[in-house]
Each structure stands twice: as structure tokens, then as C-alpha cells.
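Excluded from the complex is one protein chain; the other protein chains are retained at their positions.
To keep things simple, chains are lettered A, B and C as they appear, and every chain counts its residues starting from 1.
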Amino acid sequence: MSDSHGDDVGNVGGLNSFEPKILGFLCSWCSYTGADLAGTNRLKVPSNLRAIRVPCSGRVAPELIMRAFDQGADGVLVLGCHLGECHYDNGNHRTAKRMPVLHSLLSFVGLEPERLRLDWVSASEGERFSKIVEEFAESIRLLGPCQWRPKALQWEAENRLINQKGEMSMPQVGR
Amino acid sequence: MASVGRHPNINLMAYSEVEHISGYIGNFDVRVHRKPRYIDASVCTGCSKCTEVCPVDTLNPFDMNLGTRKAVYRHSAQAVPGSYTIEKLGVAPCRNACPTDQRAQGYIALVREKRYADAYWAIRREHPFPSVCGRVCNHQCEDACSRGKYDEPVNIMGIKRFVSDWAFANRDELPEMRDKSLVGTPFVHEPVSTGKKVAIIGAGPAGLTAALDLVRLGHSVKVYDSSPIAGGMMRVGIPPHRMPDELLDWEIEQILNEGIELQLNTRIDDIPGLLESGYDGVLVATGAHRVKKLAIRNSNHPQNWLSLDLLKRIALGEEIDLSGKKVVVLGGGNVALDVARTAIRLGQPEVSIACLESRGEMPGFDWEIGVAEEEGIRLFPGRTFKEIVVENEHVVGVRCVEVEFRGFKGGQPDMDEIPGSDHVLPADLVIWAIGQGPDFSFLPPDGSVHIRYPIGVVTDDEMMTSLPGVFCAGDVRRGMTFFVVDAIGEGHHVARCIDRYLRGENGLKEPYQQDVVELSVEDIETRITDGRASNQPRVPISCIPLEERLNNFREVDLTLTEEQALTEAERCLGCGLCSECLECVAACEIGAIHHDMQDELVDLKVGAIILATGFQDFDPSVAPEFGYGRLNNVITAMEFERMINPSGPTGGEVLLKNGKPPKSVAILQCIGSRSEQYNSHCSRVCCMYSLKIAQLVHDYVNAEVHEIYRDMRTVSGGYEAFFNRTKQAGVNFYHGQVTEVEKKNGRLVVSWDESYYNEPDHVAVDMVILATGFEPRDDVGQVASTFSVSRSPNGFFLERHPKLAPVETATDGIYLAGACQSPMDIPDCVAQAGGAVAVALSMIDQGTIALEPSIAAVETLYCAGCGQCVAACPYLAIEITDGVAVVNEYSCKGCGTCAAVCPNKAMKLIHYSDQQIVAEMIGALNLSVTPEEVT
Amino acid sequence: MNLTKVRTGVYICHCGTNIAATVDVKAVAEFAQSLDGVVLARDYSYMCSDPGQDLIKDDIQEHGLNRIVVASCSPLMHEITFRRACEEAGLNPFYFQMANIREHCSWVIDDMVLATAKAKSLVEAAVRRVYHHQPLDMREVEMNPSVLVVGAGITGIEAALRLADANKKVHLVEREPSIGGHMAQLYKTFPTLDCAA
Partner (left out) sequence: MSKTIDIQAKTRQLLNSGQVSCVIGYEIGPRGRTRPAFIYQPDDAERMVWNRSCTHNLVPYVSDKLQSIEKNTSTGETETTQQQVAVVVKPCDSRAINVLTAEKQFSRDQVYVIGVACEGIVDGAGFGREDNGNLQARCQRCSEREPVVYDILIGEPQEVEAVDDYSDLDRLTDLTPDARVEFWLSQFDRCIRCYACRQVCPMCNCPTCLYERDDSLWVGMGIRLNEKRTFHLGRAYHLAGRCVGCNECERVCPMKIPISLLNRMLEREVEAAFGHRAGAAAAPSPLVTILDSEDGISWTS
């Protein structure tokens, strides 16, 4: 487990056909069932999505999403029940309020806004599920691999605070 | 059906809706809202006597609005429970606006049916003086009348007067008043004596109303009045040209006949004495008869009369001649107008009115100011009076000065005198009518009855004065002179207070006020186009020509003729639907009817829930091509079902609009189903019920039958044979998609295309029956969110799995059955009902249920007790006790919202912990095999 | 989580051809074998069948497995089946995790390579997750024996009567003043044209 930050900086995906790594959080009552329905109806869904089943979209903590980007995800897709249809009454209200705030924080710090998306899929909306994943995968493919993690590691390597000669470099204070 | 009503294990809650559920399988808390029937279902025997007296007809939705029913109705012939129900949309605005809570819509509905006697008794049940209020009321009911939003309000006062005048005219043949019990109390033939005695001082509107109510409640009442005639301001304050007195005398006589002792010419000075001499309660209702004067020079000169003195002398029949005099009446209210119009009838003197207010703000009725000017009375508004000018002991004029008046502040006029506008109005007789106040001289001198001088007697919210047992009502309490209708309102209220004082908690409660019906302009227009209200304009009150009014006290305003009253009654929109005429209360011998029944909330604990909320028919009026609503004799299948049903509106006869049976009928299938514009799904049952209709028409109506179908879906056993039998019976079948139904030379022509066998593509018939499909009910969205059930694309409830769990929903413990899940016929509904019961029983009979262990758990070491999880939990399952969050194991359903909002991740969701999800995430993103060889 | 103690068994299901058609199940099983903590990885045609479940039970006994991952259809379908299988083999049913390589993988992706790659990462995700599973027991809760039936048309009436005859307390809630629903409006019903009352 210790190599959880395995430096797979290298294999970020072939240069020509970049296959984005998309992490999906699907609530098990609505969107996961919708994804199953897309399967039973044999609809086409891009293979880039890796779905994680959570009881409710309200379970998806912002720290988990930040950890996903830190782990090298190219895109994070959070899917929940439509507002008012949540199996847990109003669990998804928190997601609806929390995501835009997290979204603006991450884009303020440089993550492209298109990499994080929240949407609602009900248990009977198989086509909507496949359409959303297709749109999302395509928009991530256009953006290219996510530099969020590699940039940090590369920046750290070049601009070590205390360089080899032991002096502490204090770049100009950005005010 | 009947067995459901009697089964010991079934708690039947009809006319009720589920408002809210919470909890989980095995432990659901359900809150049911029971709508009031206004009839005690356990008592009602279904004898239908109430419907015989109910004046209100409305369309019967059970008969698809083909027939009508009364406001009190039984749902259907074999209804279970069989009890009747009264449909009330709420309190009518006219009743809500009236201080006496008079149910105007009630007596108007009775007038509409020409039942004038019933109308009179309906009024008299709660309003003792219809003749007075039919003439002089400020009719707030008309201002609030919904009809006013469309054209003009209904002439409610005119109708009331018509009824009271009709009753007076036919008073000898008037049938006995059937129900004398007070409104809001159960029906009794004779009031049960309570052995309590009440003395009432003042025989005015407030006093007599309270007396009548108390007598009807069983108390014995004696009324004292210092003046020689009873009626208070109604008798001495209203001149004969506005109200003939024989009508009022008859009404007072009827009140007294209900067992009230009246002692006139008796001034009571010792109220405590009354209490000692055996009275259990005293009511002070002496009104406000002391006329006010301004303290200006010569205001006490003998040629200054008081308004009430003149009116009283006329009321007692004295002959007065003022011919040749110049009379100036001071004051601009209704009393001033009455005095001026009385004065001008006493020998045509020169009469003028001077008042403080400007012409537009005079407190008197605008219409009466106009009439006064017509009768030759001159107006001098907007001035104050400085002095009564006297020359050699004779009044010669009133010195006034013009003012800019801005209303009264704290009882004092707020005005500025316009300098240099000093002038004298010539007058040799001045009559004061600037206002009246109560006379307190008869109250006990020791001040035991507190008063707020000069306004009125102080009472608490139970209308009791500071002296226990002594109550007060009417103008003597409120000071300002109000209208008769306000005094009657206070009379009713103080009677209830006295009854509660005398009988403790089984005294009469204050009536429960339902919400008021607000009709939008569209509602009004539909009620008029439906024919429930006529489109006639308002019928104004006419009066006798000017010449006939000179020097006599003939009544000026005329009453409505019977035709006028009927046209006015036709204009009433019937806002509350049930008109609350209360006829049914008396008609119901068993006393089952209570108009003040209230909604009820019932909490239940259940282990499982089965939803069987069903479907609704497609409404073809949104599909103009089929002609429903546009062309006559285009009906839906359910309308046909009601027609052919012997207990239906037409007694089993299938008839055209012109009353004759049809010779040829066309049945069109897939109406509203399998189409892009309307419902995309197939409704499964229309093919078969169309065949049934075809056979019924063929056998019972023996008409030619043409059936146009797209596919004949004979889905289960016996249906194909049924189809063949129908064909052999001679029904013509055409394959095709109906394109339109049009009227051509008197007959309905149905045309279609996409026919396989290029047969004829149209047919002319007398009647078209549309086989409408099934669709989800209008409020399916709200019901779905109440039970947190998701919905399939066509809007019906979504089952957990189409094949493996057709009767379950995603939520354990909530099951589906019948057409609410998708369109199906009766055999399938019954089968699904059995299936849902089997699954529910399989859960319940386990005794205990195993629940997923994934609920929230707190690591107290990390918990800061900040309570963010408490605010986030949809089930309020978390509390902060001594600084640390604690999860209630049973109400937590494991959604994990708390685990996400906890800043310090002290809250963990078992089986979906952060550690497990992060590990899953790392595994999922470790795309260690990148598909370089992707083609 | 000390790796040596975790002994995971991974089972890749063919589901006949539903999965095997577009996912190279052999490659996925081989890949699973290479993951940390995995002592045994098999692929089998129908994991949800009795022989499939017996495979799991026998492996648990023979190889002392304490974690099971089954890559097959959606957990909403057969999670309970496989949990029961683990339970019968004496393993706590919550030491089990599923990877959905049918509805989310083989049925929705045509390209064999991409489908296999996705299947592999889903299996790896399940394997890494199952490390952290805790032994849990289902919570026992008393069942209230009464039932609420909403709507008293023919379906509601039928359900209420059946439940009542089974001696259960039934609360039948109907919005209209009387029960009967649409059927009460009918005169005769197909196909037997008997009375609807």
C-alpha cells in the first residue's frame, strides 16, 4: 500500500490516442442503476469511465475529489439522483451546493473547469447516462492529459526550496 | 367491495391522503391527512334525505360530468363506505366579509330554486333582522363578492330584502321554521332549558340578537329597554322613508315569540341588583343614543334640535310641520342624511347639510348623498362651525369657516382653517348630527364597571366587563356608531361568551373558520360557460319617482320583483360549492351532519407499503383532430360506460345529444397512445375494451358498429376468441390510423390512412367513441417524491427490476401493484396485487429484518463537536452530546452525507469508508496497462 | 493492512459470452494474479451458477482465502448471491467485493482491448478495496406486522383483502369518498362480460 503515490509519471498515455482516465462517483440508487440500464440496453459508453459506487452523491467528499486529481485522474464525474428524487430525501442537496464552490476553488488554483462535472441521472435514464459520459470523455480528450499532478512533481524537482548548495531560495513574493 | 368495509383487519380510511412517510422497511412512520366529510360516517345511514333539500347542483365526476349531483352526495350507488359527503371548497367570500357571518350563498341558492320560505328561515337562523339589513346595510358582502372581479357583484342586499318582504307578505301561510337550533349546535326540535336566567339591558340589534341566541341555547331571557318601543337605533334611528316599521315590528314579535320577556319603559340603574335578584348574567347593550354637540356659542339655544330627537318623534308618529323654515343639518354621516331627507318631507322646508369633510370624503353612503341632492337638499361640505348666530332670541344662521380637513387624529379633527373664508349660512332651525356616544349614567356610580370615557365600556376578550357576570356588546362598547350588521355580529359573539360563562366548557365554542375560496377570473369564466351562473349584468335597485316622495314617508327604494331576484340569484357563482344553507342539518333526522368538521392528521406505524394508486384516462380534448369537445356525439369510452350503465346518468340508454339512440357508431382505438405527440406507450387494454364496447353497442343499442384499429392486441387467454366472436357478431373492422373526425352534412365522418387492405378510408356515423389510453395521474410526481419512488420514462412508477422484481421498488418495504406501475387490465392488476402482497408478507413474516450494516460511525478522538454533520443529516439521526457527535443507529439509513461534510473526517460510513474508497480510486486509476496497440 | 495476512481470491465470470465476447477474461485473470494479496485468480463460465458458487466455497476452505472478488455482472443483481456463498463457506459476507465488468464494461464497449483494459482496472479497484473490508453483521430490526395500502381501486382492494385474510392489520387509504376506483364506473368487463360490481 505504501507506494500509493506510485510515480507513474511516465506512462501518462500514448501520445497519439490519448485515453483519458475518468473517475466516476455514481450513487447506487439512481445513476449506478441508470448505468446498468445503459448496459442492458447495449448502449455505447466510452471505456475511460471508472465508476465507484457510493450510497448517495452526498457521500462524495471534496477531499476525495481533490485526492482523485492528485492521484492522476484526468476528469472526475459525479452523478446523483435528480433533485427531489433522492432515495435519502435531500442527500443530493449538499452535493448541489458543495460542487460549485469546490469547482471554483479548483479552477482558481489552475485546474481546467471542464475536468470536474456534476450531473443528475435517474434510474431509468440509460441514454442520458451514456450521452453524459460521451460528452465528458470527449471534452477531456480535447483538453489532453491533466497536468495537475505531473506539474507539481516536475515543479518540485526543478525548484527545490533548498537547492543542492544548501541556500534557501526565496523567489520574489507574489503580492 | 362490501367485504372491505366490514373486514375486522382493514382500517378503511376513505377521503384521506398520505401526507408524509419516514423510516425504513419494517418501521415506516406514516402521516395520513383525513379530509372532512362534514357528515359523521359512523352515523349516516345513507337515507339520502339531505339530497332532497340540497339546493346546489354540480357536475358529477363519477358520471364523467354527464350527469349532475347535489353538493351533498354519495360517491356511487354501491359506495363503500356508504356515508354521504358534502363537498366544500371553503368559506364563500361574502360570508367571510359579513360581521354576522351570514351564509349569503345559502339563501341565494334557495331563492334560485324559488324556495323563498326556506330562504327566509335560512336567513333567520343566524340573522334576526333581514328586513333592516336588506335596506340599510353597508353590504361588505357585495364588496367581497367574487363576481365583482368579472363584471359587478351580486345584489345580495336586494335579494335579502326581497326574501324578507316576500315572507312578510305571506306571513300567514309561512310554514313553521323547521330548525330553530343555533348554527353550530346539533339539531334539536326544542331547546333544552339550562335553568339559567339572563337580563339584557337594551332592546337594540345587539341586545335582541343575543337574547335570541341565548333562548335558543336554552337560557331564559328578559330584555329591558327605557324607550317605549323596542328596536333601538333600528326603530328610532331609521326614518320610515327608508324602512317601514311594520316589518321590523313583525321581526321583533317573532323573536319574542321564541320565549323572550320584554319590559319597555324601564330604566335599569342598579346592575348589581339584577345579579342579586336571581339573574345569572347581565348584558349591557344600550347602544350610543347621546347626540353630540360642539360647545360653540348659542349651541344650547332651543332652536337647536338633536338628530335622534326628531327621528324618534317621527318614529312615534308625531306630526311635525316645518314648511317655510330654513333648516341646516350639521354633520355629513348617514344619520345627517336621514335627518335632512326626513326634514324635507315635513312641509318642503329649505334644507341644507353642512359638514367638516369634503364632498368626496363624507362618511354617508355616496348613493344616498346623490339622492339627497336630487330631493332638493343643498350641500355645504368642508367647513367648521364657529357660532350659532342669534338675533333677538331667534336663530338666524350658522357662522362657518371653510377648512382643509385631513381626518380625525385621536378623536380631534386635524384641519387648517382657510383665512378669510368666514361666512354665515342662513338658518332658523339647526339640527345637530355630528355624532353620537353612549350614555353611561345608568352604570353603577361606584365605577365597578370600568369605562374608557367617552368611548365605551371596557371588556376583556370574553366580552365581560370588570364586573363579573356583566357583559357588554354593541355601540355602547365600541363608542363609534357602527352599522346594524356590526351590532348583530357583536350580539352573536357575546351570546357565545355568556353561554361559555354560564355552562363552562360545554359552552358553545367559537366557530372554526375554514380558508376562504379565491376564484380566479378563469374559474369565474368556466362557471359561467358551464351554465352554473348566468351572464346577466347586475340588476340595480329602482326607486319611486321624485314627485311621489314630496311630503310623505312612502318607502323610496323599491324591492326587487320576483323575476329580478331570480336573475340576480342566477348570477351567483356558488363560490364554496356547498352553499351552507344548512337545510340538510334539519333534514337529517339522525343528526349526522356537522358543517364545522375539521381536517384530521393520523399517525400510523406500518411495516410495509403497497402503492396501488392507479392511472387516469388520456384527455382527448388536447387532440383536436378527433373532435372531442369540438363536435357533438364524440364521446370517450368511459363516458359510454356511464351511459350504458343502468345506474348511470341516462339509466342505461346510449343517446345522442338530440336524445335519440344512434344508428351507427364508430370506435377509434389508440387514442393518445402509441403516438409521438401524446403518450408513446401502448395502453394494452384499449383493444379488448373496444371489442367489449362493440358487442355492447351491437347487442343493446343494435346499431351498426365500425371499429378502426391499428393492431388487435389479444394478449392473453380467451381474448383472441373474444375478437372472433365480435367479428362473427357482425361488427365491421377496418385497419388504419385515424387522421381526423369531421362533421359533414349532419353526420360524423371518420377518415384514416395506412390501411393494409386499401378498403374504404372513411365512414360516416352518428356517434364516435374514442378508446382513450392510460397515462400517469397528474400528481404522480408529488406522490413519487412522497414515497421516494423513481419514475420510468413514460411517467409511471419504476419497478426495481423489470423481470426479477416487477412489484418491488428500489426502496425495501415499498411495493407497487396495478396500473400505477404500467397500463394493465383487471386480471393483471389482481395478479400484481397478489404478487405485492406475497412479497410484503415474505418480508413481514420474517418477524425481524436484516438491514445493511453500512451506517455512520464516529471516531470520538477526532470529533470537534462542530455539529456540521447534524445540520447535514437528512434523517436528524445525529446529536451532539457532551461535545461529541452520536449517531442514532436506528434512524441512520447510511447515505454518508455526514461523512462527506465532516471537515476532520471523524465521521465514517461503515463499508464505504474513505480508506476503502481511496483504495478503490487508486486501483481504478492505475491504468497500468495503456492500450498502445489501440487500433 | 499487513499484506501477508490478506489472501484474496479473484473470480472472473464469462457470463456465457456476455462478458467473454468483448473482454479477454483469461488476460484479466492473469493480470489479477499479479496483484498484491491475490493468491488465486480463476475465470469461469457462470460464476452465479451453483458450480460457480461451489468453486468459491471450496477455494475458501482449501486455500484459506479471507477476501473474495468476483468480476461479473452488476452488484444490484448478484451481490446477495455471492455474499450468501461466502457465508456458507464460513467467511464473513462483507469480505467480498464485486467488479461490474458486464453492464459497465463488456456490454457497452465494442473494442476488445479497451474493454479488457477497463476490466483490469475495475478488478484492481475491487482488489485494492477489499483489503480494507471489515467483518460486519447485518443489523436485526423488529418488523411492524401492519401494512399500508395506498389507493383502493381493484388492485388496492384485492391487496387489502389478501393481507387481511392473512391476519395482518391493513390501513387502506383512498383519496375518493368511496373505494372502487375506475372499476366501479364500469358496467361489464371483458372478456366474460360479467358484472363489474
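Heads up, the rule we're going with is that a residue touches a chain if its C-beta (ideal position, glycine included) is under 8 Å from a C-beta of that chain, and two chains touch if they have at least 3 such contacts.
A quick note: this is a predicted structure, and the numbers were derived from the prediction, not measured.
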In the intact complex, which of the presented chains make contact with the chain not displayed? A, B
Chain not shown, touching residues in subunit A: 4-5, 62-63, 66-67, 70, 83, 90, 93-94, 96-102, 104-112, 117-120, 147-149, 151-153, 155-156, 159, 161, 170-171, 173-175
Those residues of subunit B that touch the unshown chain are 861-869, 871-872, 874, 880, 883, 901, 903-906, 914-915, 918
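The working rule: only the chains that are shown with their structure count from here on.
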Averaging only over C-alpha atoms, locate the centres of subunit B and subunit C and give their separation in whole Å. 54
Could you tell me which residues belong to subunit A and also touch two or more other chains? 1, 19, 33, 50, 52
Provide the list of subunit C residues touching at least two other chains, using ranges where the numbers run on. 76, 111, 114, 117, 121-122, 125, 131
Which of the residues in subunit A end up touching subunit C in this complex? 1, 19, 28, 32-33, 35-36, 38-40, 42-47, 49-53, 130
Residues on subunit B engaged by subunit A in the complex (per definition of touch): 784-785, 788, 790-793, 798, 810-811, 854, 872, 874-875, 893-897, 899-901, 905, 909, 912, 914, 917-922, 924-928, 930-932, 934
In the complex, go through subunit A and note every residue touching subunit B. 1, 4, 6, 8, 11, 13-14, 17, 19, 21, 23, 29-30, 33, 50, 52, 54-56, 58-64, 67-68, 71-73, 81, 84-91, 94, 98, 122-125
